[in-house]
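In this view, the complex is presented without one of its protein chains, the others remaining in place.
Going by the order they are written in, the chains are A, B, C, D and E; count residues from 1 in each one.
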Amino acid sequence: MKNTFQIGILVVCAAAFLMAGLNLSFGGAPAYTDMDDYMLAHGQEETGSNNIVTGVVFDYRGFDTLGEATVLFTVVLGAGLVFRRLGKKEDEYEYE
Amino acid sequence: MIELIVHILLLAGLVISACMVWYMDDLISAAIAFGAFSFLLSLEFLMLQAPDVAIAEAGIGAGLTTAIFVIAIRGTDKDGGCV
Amino acid sequence: MTDIWVLALGLLLLFVLGAMVRLWLGGPTAPDRVVALDAVNTITVCGIIVFGVAFNETVYVDVAIVYALLSFVGTLWLAKYIGGDL
Amino acid sequence: MVADVIVTICLGLGLLAAGLGVVGILRFPDVYTRLHAETKMTTCGAIFICIAVVVTEAGAYLATGEMQYAVLGLHTVLALAALVFTNAIGAHAIGRAAYRSGVRPDPAVVDRLKGVDIDD
Amino acid sequence: MIENAPFFCAGLLVVIGLVVIVTKKDLIKMVMGLALVEAGGVNLLLVATGYLSGGVAPIFTNAPSTAMVMPTVQAMTLTNIVIGIATTALLLSFVMVISRKYGTRDVTEMRRLKE
Partner (left out) sequence: MNMSSLVRSGGANIMMPFILVYGFYIVVHGHLTPPGGGFQGGAVIATAVVLLMVAYSRAEVRASVSKNVLKNSETLGLLLFIGTALLALTAGLAFFGNWLLDAGTLFGTPVAFGINPPGDINTGGIIPVLNIAVGIEVLGAMGILLLAMLGGMKGDAE
């Protein structure tokens, strides 16, 4: 019973994703390109970078990158905390 | 037309390696399949004109992902054996 | 001349699929699969170089250099695990 | 055009070598022979493919004088050097790990490493 | 139909990752399924959405022409890759700790009040 339920959910998910793939257009004209057109037209003079992807990452969407750096810092903090506590509790597994 | 054939071959390799991750019961074989998946994914990004993403995927997937999975597999083994 | 390079790219991808047969169906032990993974790495580097020439993307070969420099690190980790050193 | 002939021959040789390497992976009996075939033949194929690329780019550079073709050729040589060097290290590591993990060669051959301490 | 092959492949990768998460009982295998969804499906879908046929990469150094693909999705994917590897590493750290506490990796054998 439970197995049938899981398989049903997976079939519904697969059908949804494949239907979504039918309606998108690969390599064609997207519906809204205003933001990308603006970035390609003015990005070089506004950010001073020849690589528009770097310009978008560090200038237009800088807060995104700041959040990413914070996530990375938090992950390192969590991993270090987990293993340090473990090393203190049991003598067999040393860390530090 | 021939670019489409190249795309389809590459995507077939991607799906096959993903199925390999699902199929393998041996964990180290699954990690190897994940490495092959990462390489082919990076080549697909290169085909889609995204060299920045491709080089990030190559640098992350080549060394770091395999290293993390291998360390985790070794760190959770009971016997710590091989094969 | 462009068609020759694209054809070579297709053939290299067929070789990748052939190596993946050993990775999935064959390979009674893990070292066989690592050997197949090494073949996939090498042929992928060739594929990137051929891709860069075929579509005249002159700077994509940098990605191939990163592949060639870094792909053996994963192989070394797997070999270290299989050999029991880790 | 003599350069086109050279490029075609080198590319064909490289593809043939890479294909033979894959066939060797699929057909050989045990790990060590597969490792032998794979490392040698795919590296050989990479060398020939890179020769074809370098000849093409040199021809384009001499014909047009644009710098990007020369850059592509030089970077190809760098990638080839890195590939050749790292393949050797990887093959050594795989072979050593396979022997240490207990996989022995096919019983028809003599195991010359039986009594040897290979820890270092 | 067949031109949309990258979108179908992305959908299939997401579904395969979900199948791995649902059907397997090994914790590391489940993390691998999550990494398949994250690194495979989502990134491939994003990058394939921004692709324009005939466009080149959005870099003005050595570009052959000025018909370029969309840069925003590539920037978002670039952020997503690093976050993906970081979360995968954190999850695997938790798996190592859990496995050491319960002595197994199998989710069906983990009980809170076993001992």
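Everything that follows uses one rule, which is that a residue touches a chain if its C-beta (ideal position, glycine included) is under 8 Å from a C-beta of that chain, and two chains touch if they have at least 3 such contacts.
Treat the numbers as computed from the prediction; the structure is a model and nothing was measured.
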item	value
Interface partners of the hidden chain - shown chains only, full complex considered	A, B, C, D, E
Touching residue (missing chain; options E:V14, E:L27, E:L46 or E:I81)	E:I81
Those residues of subunit D which, in the complete complex, touch the missing chain	67-68, 82, 85-86, 88-89, 92-93, 96, 119-120
Contact footprint on subunit C, counting only the chain that is left out	59-60, 62-63, 65-66, 69-70, 73, 76-77, 80, 85-86
Positions on subunit B contacted by the hidden chain, ascending	51-52, 54-56, 59-60, 62-64, 67-68, 71-72, 74-75, 80
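The working rule: only the chains that are shown with their structure count from here on.
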item	value
Steps needed, at fewest, to go from subunit C to subunit D via touching chains	1
Innermost chain by mean C-alpha position	B
Subunit B-subunit C separation of Cα centroids, rounded to whole Å	11
Sites on subunit C at which at least two other chains make contact	29-31, 34, 36, 57-59, 62, 67, 71, 78, 80, 82-84
Where subunit A touches two or more other chains, by residue	51, 53
Residue numbers on subunit A that touch subunit E, as the complex places them	6, 9-10, 13-14, 17-18, 20-22, 24-30, 33, 35-36, 39-40, 43-44, 50-53, 55-57, 61, 64-65, 68, 71-72, 75, 78-79, 82-83, 86, 93
Residues of subunit C defined as touching subunit D within the complex	1, 4, 8, 11-12, 15, 18-19, 21-22, 26, 29-32, 34-36, 38-39, 42-43, 45-46, 49-50, 52-53, 58-59, 61-62, 64-65, 67-69, 71-72, 75-76, 78-80, 82-85
In the complex, subunit D residues that touch subunit C	4, 7-8, 11, 14-15, 18-19, 21-23, 25-26, 31, 34-35, 38-39, 42-43, 45-46, 49-50, 53, 56-57, 68-69, 71-72, 75-76, 78-80, 82-83, 86-87, 89-91, 93-94, 96-98, 100-101, 103
